[in-house]
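What follows is one structure encoded as structure tokens, with my remarks underneath.
The complex appears here minus one protein chain, its other protein chains still in place.
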Amino acid sequence: MDFLNALVLLANFVLIPAISYGSQLALGALGITLIFAILRFSHFAHGDVMAFGTAGVILTTWALQAAGVSLGPLPTALLALPVGIVASAAILLAADRSVYRFYRKVKAKPIVVVMASLGVMFVVNGLVRFVIGPNDQNFADGARFLFTVREFRDATGLAEGMGIRISQVITVVVTAIVVAALFWFLNRTRTGKSMRAFSDNEDLALLSGINPERVVTVTWLIVAVLVTMAGTLYGLDKSFKAFTYFQLLLPMFAAAILGGMGNPVGAVVGAFVIALSEVGVTYAFRKFLEYLLPDGMAPEGLVQLLSTDYKFAVSFVLLVVVLLVRPTGLFKGQTQ
Amino acid sequence: MFDAATDPVLIGEGMTGGYGAADILHNCTISVNRGEIAVIVGPNGAGKSTAMKAVFGMLNLRQGHVRLMGEDITALSPQARVSKGMGFVPQTHNIFPTMTVEENLEMGAFIREGDFRETLEQVYDLFPILRQKRRQAAGELSGGQRQQVAVGRALMTKPAVLMLDEPTAGVSPIVMDELFDRIIEIARTGVSILMVEQNARQALDIAHKGFVLVQGANRFTDTGQALLADPEVRRSFLGG
Amino acid sequence: MKKLLLTTALVGLTASAAQAQVNIGIIFGFTGPLESITPAMAAGAELAIAEVNASGNFALGTVTSVRGDDGCIDSALAVATAERLVTSDHVNAIVGGDCSGVTGAILQNVARPNGVVMISPSATSPALSTAEDDGLFFRTAPSDARQGAVATSIMRDRGVNSIAITYTNNDYGAGLADAIRTNFEAAGGTVTMVASHEDGKADYSAEVAALATAGGEVLVVAGYVDQGGRGIIRSALDLGAFSTFELVDGMIGQSLIDTIGAELEGSYGQLPGADNPGTETYQGLATAAGFDGSSAFSPESYDAAALILLAMASAGSADSAVFKDHVMNVANAPGEMIYPGDLARALEIIAAGGDVDYVGASAVELIGPGESAGNYRELEVRNGAFETVRFR
Partner (left out) sequence: MNLRNVILFAIMAALLVLVGFLQSPSVAMGMVNMCLISAIMALGVNIQWGYAGLFSVGTMGFVALGGLAVVLTSMPPVHEAWSAGGLGVLGALAIGVLTIVAAVQAWKRVPAGLGRMGALLVILVVGFVAYRAVLDPAVDAIEGTNTAVAGYLGGMGLPVLLSWVTAMGLAAGVAWVIGKVSLGLRSDYLAIATLGIAEVIIAVLKNEDWLSRGVRNVNGLPRPVPYEVALQTNPTFLSWAEWLGLGATEASSLFVKACYALLFAIVLAIIMWLSERAWKSPWGRMMRAIRDNETSAKAMGKDVKARHLQVFILGAAVCGLAGAMLVTLDGLLTPGSYQPLRFTFLIWVMVIVGGSGNNWGSVLGGFLIWFLWVQVEPIGLWLIGLLTASMPEDSGLRAHLIDSAAHVRLMTMGVILLLVLRFAPKGLIPEK
């Protein structure tokens, strides 16, 4: 029984939050890694584009809510997703046409493109605030919980409980579907394979008759889908605020690099490693150990490895250590 | 009019040009007939690879023409030349390393409309080892096998001419012999082969025609056997 | 020569704005971490100014307000902005800044050197009580030290023996957490853990998990209503870690209840304010003007602007050096009580030589070093709204 309690405790406080946070990071990191694989630069505007797409979803959701449209227990925002995807696709393609394409044409150094993406970041940053303002926006509706901590406790009779939110279920399910669809697309379709070919060997892809502009456009479209999904799921699970989305940039990058830049599998794994380590390393294990250890051996202190103040640092220390030992990340990333 | 029996399938005529201001090629002519193997040899820096790239359109020509089956293609981009029937295997970076062997071949057929399974089977028949390893990532194969993937990929468009830039660079002599055997086999199916080779002796041995370039210009042009027999060619370029 | 050039240029450029004009600078962090609450704060200050202008009783001229951005956390930007407002826009007084750090920077680098009065509605750091200010600095928000005592007595009266504290990781949160911890422990209670949280971060489950292990009957949340504080509460409820929260002033706002919902029922907190009908009046005025008057520090902002203008009227001068001594007079008894919407009447009384006691939207009572005395309302969430339980 105590063992079960310990397990439920860990699930409630570490595993479930880490899995849903990890899923959201995974979608964002996938976008970053795809851009890196195809366009070969680190896309610093990612967080802000995420906010832009989500802003589109939110405005549409409000309109739908006002019109009385609802999905029952599911959030209305899911219906609004296409609009957000169109919005972020529009801004990404606009940035590509007006900024990035030029550097592709002149074959600029990747670093120059990274700086250009910094410029885009500044612009989109301002744009988002023009569109929806700097405030926290709430757009979640529908049922909140699949089951609550209390319901779980009452049903199982355990001392500890765990709760699962609808938004967490949606997050995990949607992420699973999107990731599966992406992998199917990349590995099974002609266009997907041509993207991988382009990522592997750009010159040879050109020789094989693959149209680079088409590959780039498709990439931005996929990124638009990923980034809007990530932003919306995150917003549903927590809340929307432009500044927070900008802040998500670092963990998303950490995940992509940790997994191996340019490697989609790596991005997903990296995201879960980051999420799990942020929550796990700073978790205070006292209660958990109280359940597992015999009476009288329970620890005095909180048994916390690191204060939560430094949870952010965990992912970076991890990142640097991994890079030192395996410079291409956990999974082999792009080497050029 | 173009006569497939006598006229060269591909000819770069009087090519002059280079990457920047300075010319590398000077009035250089390279050609290959149907089903034949043509080899470009010469000392280091003679412009062998440059001549091949010029034929393939990766270099701006100030003078000269390139004709494929009688059609002037001088102004076409490399991609357009691929769809016109030219296959090109670069010296390095000539495969998609993280993709499987089969995907590599599929990408070779990217511009082809319709079913290419038959060609795939032909490539597998030509290189049986690739059929065995078709689910494996190409980057994990040995050097010789990678070259086979690269050649196979170029064959997927069913080219009239297959151009190989130093296909045997960095492979062992045994693998080299095997590769040359395959190249002969390909030529027998009617595909013209144009290749640049470091291993001049072995290459000229299988070549119908050889071009010896020096400083971007033709020095000797003759059949492979004739060149091998020419004492001056032997002394200057084949190490005795 | 230089002087002459300068004067000509200035006269040429500001000719239209030459006479009978009073300028008020409104310096808040319109960008940066507090960017979401500052619009309602600025709107509050501007509401007071509009009211004074509309009254026609302000003898010193038309009051114009100029907004400036202090970035909340960018002291260099804050100083540059304040410098511009003071020396270029010639503001006679400043409403602001918002965050304690930049407020201190503006005070030391601009307000004191230029001798300009500044009244901050939201800088609550105890350090500002002792800062040298030449009598120029006031605040309509009380020091956090007082709030610690109030929060402690609220919790002890409710029989709470052990608490965990989480605070937003800045001087406001840290100061408040210190004050609450010290007071609560002195009152015989146990503080199981004090953990900070960063605002605007992705996820707070790690913080909540640690706090949950530490345990405690109540989780004290010393943060901001639309920032990490709310994320912490949301997460704590979702994880079943805590069910009752003690909310500090920065956490009080209808938007909190709107987003969290029924689970917040029974949580409680405190907000500066005495038994004051002015608060409700203010919220009515704010709604009519099209903004949320219950947003954090919005009433205090209204009061800050109103105090400046009343003090000017009382002194008969818009010169900071003169009217700075009148701020305490108009803010405190004796005199007629003045609430939001009463500014016209207040100006009349002052013009007639009478005395006013400005109460305003947040029950202003200035003490000692020119800061709010620290009357607090004890609030509890009942039926989806903050209800006043009693005054402390």
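Think of it as A, B and C in the order they're written, each chain with its own count starting at 1.
Criterion: contacts are C-beta pairs under 8 Å (C-beta built on N, C-alpha and C of every residue); 3 or more make two chains touch, one makes a residue touch a chain.
Quick caveat: nothing in here was measured; it's all calculated off a predicted structure.
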Displayed chains contacted by the hidden chain, counting the whole assembly: A, C
Candidate in contact with the missing chain, chosen from A:L4, A:A63, A:A94 or A:V112: A:V112
Interface residues of subunit C (partner: the chain not displayed): 3, 5-6, 9-10, 13, 30-32, 35, 39, 67-69, 71, 73-77, 79-81, 83-84, 86-89, 99-102, 104-105, 108-109, 112-115, 125-127, 130-132, 134, 145, 169-171, 173-175, 178, 182, 196, 290
Touch list for subunit A against the chain that is not drawn: 36, 41-42, 99, 102, 108, 110-112, 114-116, 118-127, 129-130, 133-134, 246, 250, 253-254, 257, 261, 307, 309-310, 312-313, 315-317, 319-320, 323-324, 327
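The criterion applied here is as follows: only the chains that are shown with their structure count from here on.
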Pairwise touch network: line, ring, star, complete, or other: line
For subunit B paired with subunit C, centre-to-centre distance based on mean C-alpha positions, whole Å: 78
Sites on subunit B at which at least two other chains make contact: none
Multi-chain contact sites of subunit A, meaning residues that touch two or more partners: none
Complex interface listing, subunit B residues touching subunit A: 78-79, 82-83, 88, 90, 93-99, 103, 106-108, 110-111, 153, 157
Footprint of subunit A on subunit C - complex, ascending: 31, 33, 35-36, 169, 193, 195-198, 200-203, 205-210, 212-214, 226-227, 230-231, 234-235, 238-241, 255, 258-259
Subunit A residues within the subunit C interface of the complex: 12-14, 17-18, 21, 24-25, 129, 133-136, 138, 148-150, 153, 161-163, 165, 234, 238-239, 241, 243-244, 247-248, 251, 275, 278-279, 282-288, 302, 304, 307-309, 311-312
